[in-house]
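The complex appears here minus one protein chain, its other protein chains still in place.
Then we have chain A:
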Amino acid sequence: MNAPAAEVTEHASRRGGGRLGRKALRGTPMASFPTLVRNIPAYQMVPDEAVELIHQESLSILEEVGCEFRDDEAIALWKAAGADVSETRVRIDRALLMELVSKVPPEFMLNARNPERSVRVGGKNSIFVPMYGAPYVRDLDNVRRYGTLADLQNFHKLAYMAPALHSSSSIICEPMEIAVPKRHLHIIHSALKHSDKPFMGIVTSKDRAEDTMAMAGIVFGEDFVRDNPVLVAITNCNSPLVWDATMLDAMKVYARHNQPLILAPFALCGASTSASAVGAVAQVNAEALAGVAFTQLLRPGSPQIYGQFMVTVDMKTGAPMGGTPEAAQMMYLMGALARKYRLPWRTSGFHVGSKLNDAQAGYEANMLMHAAILAGANYIWHSAGWLEAGLTCGYSKFATDCEQLVGWYKYAGGLPFDDFKEAMAAIREVGPQGHFLGTQHTLEHFQSAFFMPSIMDFNSYEQWKAEGAKDHDTRGREKARNMLADYEEPKLDEGIADGLKDLIALREEKLPDSVS
């Protein structure tokens, strides 16, 4: 699979070629890759029997120990479905559980406000999604500070411009200057205004989830968002084995609108699970399945995402780690389980613990993304910006991650054989001794044959020195700065834009200025 050619900006010049023509062709193209169709086999690290063993253990956990659902309505739904309920503890029989899980479609279409940016999730189809939730940013001057609305807007712009990102996420960083009760309105507004890709919903309260749906309704049409996925929302299980009221509230709002949820225990392996990679997977699998099954009580057949990824805990401090070998190994188990259940699967890709966009970040990111791709993930999240186990979004990291994603997109697309014959012809044309740099085949294929990064540097030492001897992190920041300078806002219907503003004004009038 090759990256699709950039849309060529039209321009009037003499014959349409020359320096200007080439520049337009190679400039900052507003291109967007379609859904990644993985054209490589999924790698299974353990035998089928091991996957089956974990599966059976997860089912036993749900039957014997059960899972907490801390919400009256959820409990009533489980009772009605025939689960064994005592207070908030729900023990789910394996037949009931698997029957509910089997209702989830294996793939779904995620609609963008620009239909060209709509993507498919599930099966062979994968998408890359930028990070979520950072209180801090590492800014364009390499300073770590609280995020602002201006930063969030910048990240939405970058997400829109990055060809290999398929979503704008939502809270890439937190706009800390906006009052908490009103913040969600501005987060969603920014995502919808600055990008035309799919986005993510807010889950921190029922009202905020409803506001998100109302805003989506203005953009996509109220009727449309009742049945068609336009966003994805993340609800975390509080491991071990607790689905709490806040998350259940958000699940009710989104699932009833047929909007996919990521049912995700973001467990810290060793703290919220046993200190065993396989034991941990059996536990979070139970948690995810319980969550998935619950959504099918809310709306049978609604698309959902089996959501886990896991990080291990640094036993020196209790802090979450990132790109460790165990985190990668656990992905292979989760991927195998997701395929067994025929569920779209989310994991994360570049969720490193490093403070800086440095060598540690690079090692960690590579360990994780390689596993995510080979394990067959569909919703590859935290794929741009993430530093410090999610506490910081870095501009440089965002830009360099996006560049790496172009490489991973190509890698996962498999090895094309379509020009094999021509390549064989070229060797006959050149024969012994010559070189290939000037052959017709090379001219025709050099642009797509190899990954051509602009932030990574492969120049001669002298050239690199002459250009300021800048490290990768610095070049990443420069790239982000340049991209932002080139940004052009995607068109949004005026009526829709006004509709969003009106809704925000209306809600802001009602909402308080501080938490209580």
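The rule is short, and it goes like this: contacts are C-beta pairs under 8 Å (C-beta built on N, C-alpha and C of every residue); 3 or more make two chains touch, one makes a residue touch a chain; residues count from 1.
Criterion: contacts and distances are computed from a predicted model.
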{"item": "Listed names \"Probable chemoreceptor glutamine deamidase CheD\", \"5-methyltetrahydrofolate--homocysteine methyltransferase\", \"Xanthine dehydrogenase\" or \"ABC transporter permease\", matching UniProt entry of the absent chain", "value": "\"5-methyltetrahydrofolate--homocysteine methyltransferase\""}
{"item": "Among A:M315, A:L443 or A:A505, residue touching the chain not depicted", "value": "A:M315"}
{"item": "Residue of A:S58, A:N228, A:T246 or A:Q259 touching the missing chain in the full complex", "value": "A:T246"}
{"item": "Omitted-chain contact residue, chosen from A:V37, A:M109, A:L140 or A:M176", "value": "A:M176"}
{"item": "Candidate in contact with the missing chain, chosen from A:V278, A:L391 or A:L511", "value": "A:L391"}
{"item": "Touch criterion as defined above, residue of A:L96, A:A271, A:L297 or A:L511 at the omitted chain", "value": "A:A271"}
{"item": "Touching residues (missing chain, whole complex) on chain A", "value": "135-136, 174, 176, 180, 183, 204, 238, 244, 246, 268, 271-272, 313, 315-318, 391, 514-516"}
